[in-house]
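This report concerns only the one structure given below.
The complex appears here without one of its protein chains, the remainder shown in place.
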Amino acid sequence: MKTLLIGEYREGKLLDSTYELFGFAAQLGADTAMLLVGSDAQLPAYGGTLYLADASVCGEYSPDLHKQLILEAVQKENPDYIVFVHSSYGWDLAPRVAASLKVAQVSEIVGLVDGGFEVGCCNAKMRRTVKPASGRGVLTIQAGAYPVLQPGGSPAVQKITAAGGGSLEFVGYEAAEKKDVDLGKAEIIVSAGRGIGKKDNVPVILALAKALGGELGASRPVVDAGWVEHSHQVGTTGQTVSPKLYVACGISGAIQHLAGMKKSDFIIAINKDKDAPIGEIADVLVVADVMQFVPALTAKVAR
Amino acid sequence: MEATRQIYWNIGHGVVIPMYILAFAAVGVMLWGFRQRLPIWRQGKPLDRFDRYDERVKRMITEVFSQVKIYRVTDGGLFHSLFFWSFLLLFAGTMLVMIQADFFTPLLQVNLLSGEFYKAFSLVLDLAGILALLMLAGFFIRRFVIQPKGLEIVKDDYIVLQLLFAILITGFLIEGARMAATELQQNPALALFSPGGLLAGQLFTALTPDALLVTHKILWWLHFVLVLGFFCAIPYTKLRHIFTTSANAFLAPFEAKGSIATINLEDESAVQFGAATISDLSWKDIFDADACTSCKRCQDRCPAHTTDKPLSPMKIVKQIGELAESNPAGSLVETVSQDALWSCTTCRACQDVCPANIEHVNKILEMRRNLTLMEGAFPGDEVRTAVSNIEVNGNPFGLAYAARGDWSDGLPLTVMEQDSDVDILYFVGCYASFDKRNQAVARNFIKVCAAAGVKVGILGKEEKCCGEPVRKLGNEYLYQMTAAENIEVIKAYNVKKIVTTCPHCFNTLARDYKDLGLDIPVEHYSTYINTLLNSEKLTLTPEPFNFTYHDSCYLGRYMDIIEQPRAILSRAGGSITEMDKSRYDSFCCSAGGGRIMAEEKMGSKISEARIRMATETGAPLLVSNCPFCLTMFEDGIKTGGAEEVLRVRDLAEIVAERIAVTQ
Partner (left out) sequence: MKLLVCIKQVPDLESRFKPDAAGVWYNETDLAFRMNEYDEYAVEQAVQLREKLGEGTELTVLSIGPDRVVEAIKKALAMGCDNAVHIQDTAVSAKDPWQISSIISTYVQGKGFDLIFTGMQSQDRGSAQVGVTVAEQLGFACTTTIVGFDYADGTVTAKRELEGGIKGVVKLKTPALVTCQLGLNVPRYPTLPNIMKAKRKEITVIPVADLLTADLLATTTSFHPPAKKGGGIVLEGDVGELVDKVIAILKDKTAVLR
């Protein structure tokens, strides 16, 4: 089986998520070639074929051009699967490639299962097994679902380029709001989710965080509702964290949040729903009312 | 000597015709003043408050003359009632003098005002006058010296009090002057029957007889002019309440308390829903501003106002009047403010205590309707989410509707879908179905029914929110949609009787659903259990406990269910220590008016205030029978730090654990 992996590059850097593609390919047991629109100053540590386009010429976000480059590489490599990370780059580009090739796309893969791909659905509560009809296709893998794997070595670079403007003009990046909290460095994080009920209850979660000597985190809905500032958001559009202890209070476990914290060493989840998706990655799931359990735990910890 | 007095003594009968002409003129000015108000009131929509005429008249006469609504609150109320009766007596007395002078004497040659009757007449009137003066002094001290919090002082207050004072004083001075000239020396025994005049007369003893006559005449005309002035002032000052407030006793609605107009959603021509400007309110809503005397009793009892939220029911009533007069096109919501409107819990304390029969609550609801239906506004995002949840899953929590009946697994009841042959349909409500604390109430209610041999059915997943909270927030559309679905299901099962453990569902199903086509008996479980006990279908083994009881707004003030829960708890072995604010004066838990779905962001917590009132009784237990109250009190106990001293439980829980074990 042959795969063409599409690497990720942004703001002058090769993204680590690129190596998750190798982790996936390894699980698939497939041969790999890679395409990257990036820079030869930031080559992946990998010993196979690398189709490299210059991001300063082809743009970091220029889907029409990038699609052309990929199609060119597909012509040469004839892979069974073209694999992207399910990121803001991948989910934007993959369907364009799939449509051009008229092949199936399977999105946000979390596992492999008897000849098919396992993906999440219904807010991560359920799973589906999907099979491309033709045994070929475009795949996107869930960010953080596969281990980072550096194959090692130096790539055999084949320079490729494309011309034209494409139908999109990339104007530039807008920096994220200043973070007053760097959750990436925190060793203990206690996060508040929608299950805490209301803004007034945030101090209760914060109290537990303080009692444990950690930082306050939050899921996206809680930040969107204005209960907690964005700098505390954990998840794909917030911060990705890997503390020693992560306590998720009233967080159901939407994929975007899980992706941001599933690498934590030890995860305790408190949720009144026994079947909440967060239970799958939690080391301990406490089935209880957050607002009853957390104050009681804080009180005992503080003693 | 004869016990009588010469009417028009020193004034002369020549005064009669000019007097009557001027009197009619003054009354004319008064009527004209009121007539000018008509176009202002008429800016509001039509409303028929003239049906059942005889009943209305009877009610008005009873309320006005008994002053029962006035002295309900003794602060100010006692003074007013006494003042009113005194003034009424003086007025009646003056009328009697007029009839005597212009009718009995010339036409019948009969002098009623003589002998024992005259003595009694004079004594009663003098005492009335003295009492009136004392009460006036009381008004004055209360308003200007004690200055109760929130009592506004306006120009009117100075004018009216001084006018009344002057009228009464001149009345006594005239009497005194007359008695100084004709009675003090000539008939001292008779003078004793006019103690006020006797006292006033001492002022004139030094005057020469001629000076006395002149003084008397001047005083008489002064008094007459003041009275003319009084009549003219009525429509232009607070004195208008003599007529407008009395009229409100006539105009008060006959509909059941809490009745709200059901909007006809089929009317394709309707462009405005709810009240945006005063022309969207009824004429009665504008008239209420004229009937309001700013007594502030509503404000004092408003749970939102007393916890520093920007709502004052009195202010809203006045603002509507002001807009009607000076800016009829002005926006109601902008004048009153959204914060004030959303703060209302519809507890009805304002309307219940109002001595002027003003209807505060529905004005607020109509303005909320405008906010919700015309602007899609919400008091907060959390409310919008809850309302969305009701749309999608029929409950504010957003929990799957299919799980609504799960709380009842294993309990002795049936789901109507399987077996609809039941004694009662238990309309469970969202809280008892989904909220853990309230599920205990539902389970205990079932236990009680089972013990009484009552076969209970529930709708389970076919039941939806009754729609009450969204209706009170102004969303008449969603209310009617969800109500229609409930009614369809209930009717399909041919239900004969509904019982509910929630006063809000109770009010809505028993009263509001009638407008939408459901007309079957609906009871709240507190009266239902009371009946079971009285008919001995249910017996309790009393176990003593000390408690205080909270009258939920929607049971007490709305439905007059006050004694039955107390009777039940007494039978259960309870000894009650009543809170100061109990029965009709009960203080809201804060969750009515749709606010159960909202966060309390302003002022202090109403639930904590009520918990403080409960702890002040010294009772270790607070009993309520409403899921909103139970939820708010569990909350208030925690946030108010009363966990060590107070516990809250529902009536159903107390009853269920005292069911007598049968042989």
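As written, the chain order gives the labels A and B, with residue 1 at the start of each chain.
Note that a residue touches a chain if its C-beta (ideal position, glycine included) is under 8 Å from a C-beta of that chain, and two chains touch if they have at least 3 such contacts.
As the structure is a prediction and not an experimental result, all values here were calculated from the model.
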| item | value |
| --- | --- |
| Residue of A:T18, A:T32, A:Q105 or A:S219 in touch with the missing chain, whole complex considered | A:Q105 |
| Identified contact with the non-displayed chain, of B:F378, B:W407, B:F506 or B:Y525 | B:F378 |
| Residue numbers in chain A that touch the chain omitted from display | 10, 61, 63, 86-88, 91-92, 94-96, 98-100, 102-108, 113, 116, 119-123, 125-134, 137, 143, 167-177, 188, 212-213, 220, 224, 230, 233, 236-240, 244-245, 265-266, 268, 274-275, 277, 279-289, 292-293, 296-297, 300-301 |
| Those residues of chain B which, in the complete complex, touch the missing chain | 265, 268, 270-271, 273, 373-378, 384, 387, 391-394, 398-403, 461, 476-477 |
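The rule is simple: only the chains that are shown with their structure count from here on.
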| item | value |
| --- | --- |
| Touch list for chain B against partner chain A, complex | 381-382, 436, 599 |
| Residues of chain A touching chain B in the complex | 198-200, 225-226, 289 |
